[in-house]
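Only a single protein chain was left out; the remaining protein chains are all shown in position.
Chain naming follows the written order as A and B, and within any one chain the residues start at number 1.
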Amino acid sequence: MHDIYNFVSGPLVWVSFIIFFGGILYRLISMAVLAKKKDVIVYEYMSLQYGLRSILHWIIPFGTVKWQKNPIFTIVTFTFHICLIFIPIFLFAHIILWKESWDISWWYISDIAADVLTIVVIASCIFFLVRRIVLPDVKYLTSISDYVILGIVAAPFITGFWTYHQWPGFRIMGIIHILSGEIMLAAIPFTRLSHMIFFPFTRGYMGSEFGAVRHAKDW
Amino acid sequence: MAEPAIKNSEQIDKIVDEGIDTGIARLTPEKIEQVINKVLKTETGARLKTYVETCVHCGLCSEACHYYLSHDNDPKFSPAGKVKQTIWEILKKKGKVDPEFIRRISRIASTECNLCRRCAMYCPFGIDVAYLITIVRRICHMLGVTPLYQQDTAHSHSANLNQMWVKEDEYIDTLQWQEEEAQDEIPYLRIPVEKEGAEIFYSVIAPELKFRAQLIYQAAVILNVAGVDFTMPATPGWDNSDLCMFTGDNEMMGRLKKAHFETAMRLKVKRIVMGECGHAFRSVYDVGNRWLAWKMPPIPVIHAVEFYYELIKEGKIKIAKKYEGAVTFQDPCNISRGRGLHEMARYVVNATCEEFIEMHPNREHNYCCCAGGGVINAGPPYKMKRIKGNRIKAEQLFAAKARGAKVVIAPCHNCHGGIEDIIHHYGLDMELYFLGDIIYKIMEKPV
Partner (left out) sequence: MHNISSWAWEIGKKLIADTGKWKDMFENIEEPYVSPDGEKIAAVVKTGEMEFSVCENDAPWERRFDKVWYLKFGPDNRLTALVSDTGAWTVAVDGDVWENTFDFVWNTKFGTDGKNITVAAQKEMEYFAVTNDIPWETGFSSLSNLTISRDGKRVAGVVPTVDVSEGEIFKFQEGCYSAVVDGKPWDTNFVNVWDMAFSHDSEHVAAEVRTSLYDYTIAVDGVPWDKIYTSVWMPQFSPANGSVTAPVRIAGKWTLARDGNPFWNRSFAQLWHHMYSPDGKKIAAIVAPKFGRWTVAVDGKPWSLTFGDLVTEAVFSPDGNRVACIGKEDGKWTIAVDGKAWGGVYDMVWQPVFSPDSRSVAAKAEKNGRYTIVIDGKPFKDSYKALGDPVFSPDSEKILIKGIEGDADGGKYYRQVLPITDITG
């Protein structure tokens, strides 16, 4: 078991980070090249000012009509996305690992806060799951892959929570936790989780077309 | 027994459409696969790929769509639902789909989406579903499967460079006829034809020639009273409309826009002012011109709403007495979401009408009329589908009526056609006008 632990917490971390950053770079560059070749108008009409104007509205909770009309969803999705990025970076247990490996550290959140926020993420995932099952329009769009992706995102938090609280089998769960985190990182560039990478571009392009060309709002 | 080719056969439209039916009968799976892959390979790229891969299937776009809302939240009518039934399936099967599938996607693309772009404002990623549906229409066009009436309009465009088979002499004759009619009211009035160097080329769409000649009359009165130096051409190129843009015949779309802009260049005008048409504005403003490599229209195109705004604001048109009935206003997609003219429109409405009652939602968020995007041009077979696909518009109008509105102003031909049918079908008993109708009624005219 120790070997497995060393493997997932050693070489696999590197692999996952390489896939994550390399993948992002690859996706961005290949898409940019493709756009240059086939969608030259994207470059022609992309406007920094109007692109950012639109992005800004959409990353502010209740900054758009859509966010205002669905307050529960808005609260959940914003909380979820913030926690998703926030927790892994500012978790004490992770910071110790950074410290041990590379001797770097920064501010961290208290364990209680981490617990609460993790529960929030897990609850959010349950919310998304229920939404997929219950709402007919969302259910209609949902495929197996959507559940898999949701599972990939939820897994590191569930297993992390389990491990921290040292529930039965927590050692194995710890390994699964690391592994699931690595899977998630690796999955981001190559699954629909890539919306993390492409959001600024799709939103920015629509914002540019609406703002710079059509003189209208897109929120 | 084998399963039917399409499982949900009850969902398939029973509407008979020779354009689609005959087109389907000529297809083979091989041809379909070849055409689809050719379109995808040669005409799509990063946008399609990004849009498909970025969509997280969240359903947030659903409530943006008037079809979805009007069909009791039927998921098949949600924007992403329509993309699922078309683009996703095409990509998943790599073009290996059967003719019946093409029938279904032709129906969806041509008669269940108005390309109104409202959903782009409800998708957090700004995924352009109208663009995706346009790809579907393009594929259907390349396969020869387009609703008959739409295709016939595209043919008229190709043969006459206008959408209603108007011959060269009929167009000029109509202008002269309207000029004479209007001279009974304003003796000095002219519709100057081929006046090189005029400030403005006033351009219209063919239905104004065929069915709504009074709009040319009214425009002539407004332009003459305001002292505008304008002209109209005596050649094809006068029609600014473009249904080829909506059938997916991009090559013809480009040809039409070239003729229109080159007519303006030949007449040495500084601006093109167009009548109250939404789709035509889209075709000249940010679609057709792009196909021709003009980043923006080479000669600026001013929609009637903006032009009325200028005339009233600059005092060129004076209001004798404001229109007395309470009015509400339909924001056409192609000039609100498409050009941000909604505030100027409100300025004109407030300047010309005693009482203005807003519809809700409004401005960029207004619901489409369900006639635009070429849907009304799919013709009578789809009329009821179109009306039922916009029950939400009837409810929206009814709410405005409940607050006192008796008149709907819709500065767009498609909105007009769509809302007229909605008013009749749902028994709303409201009057429907163009903005030009109102201005003509209430403006100061020389005695």
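The rule is simple: a residue touches a chain if its C-beta (ideal position, glycine included) is under 8 Å from a C-beta of that chain, and two chains touch if they have at least 3 such contacts.
All values derive from a computational prediction rather than experimental measurement.
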Q | Touch with the omitted chain, as defined above, among B:E89, B:E168 or B:E355 | A | B:E168
Q.
For the chain not shown, which residue from B:K93, B:K295, B:H360 or B:R403 touches it across the whole complex?
A. B:K295
Q. Which residue, B:E112, B:D152 or B:E306, contacts the hidden chain when the whole complex is considered?
A. B:D152
Q | Where the unshown chain meets subunit B, residue by residue | A | 18-19, 22, 42-43, 141-142, 144, 148-149, 151-152, 155-156, 158-160, 165, 167-169, 172-173, 176, 188, 190, 192-195, 197, 234-236, 249, 251, 254-255, 258, 262, 265, 268, 270, 290, 292-296, 298-300
Q.
Residue by residue, what part of subunit A touches the chain that was omitted?
A. 40-41, 44
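Keep this in mind: only the chains that are shown with their structure count from here on.
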Q | Residues of subunit A that touch subunit B when the two form their complex | A | 31-32, 34-35, 37-39, 41-42, 44, 54, 58, 64-66, 69-70, 73, 131, 135-143, 146, 192, 194-195, 198-199, 201-207, 209-210, 213-219
Q | List of subunit B residues in touch with subunit A within their complex | A | 43-47, 49-51, 53-60, 62-63, 68, 73, 75-76, 78, 80-81, 84, 120-122, 124-128, 286, 290, 295-296, 336-340, 361, 364-365
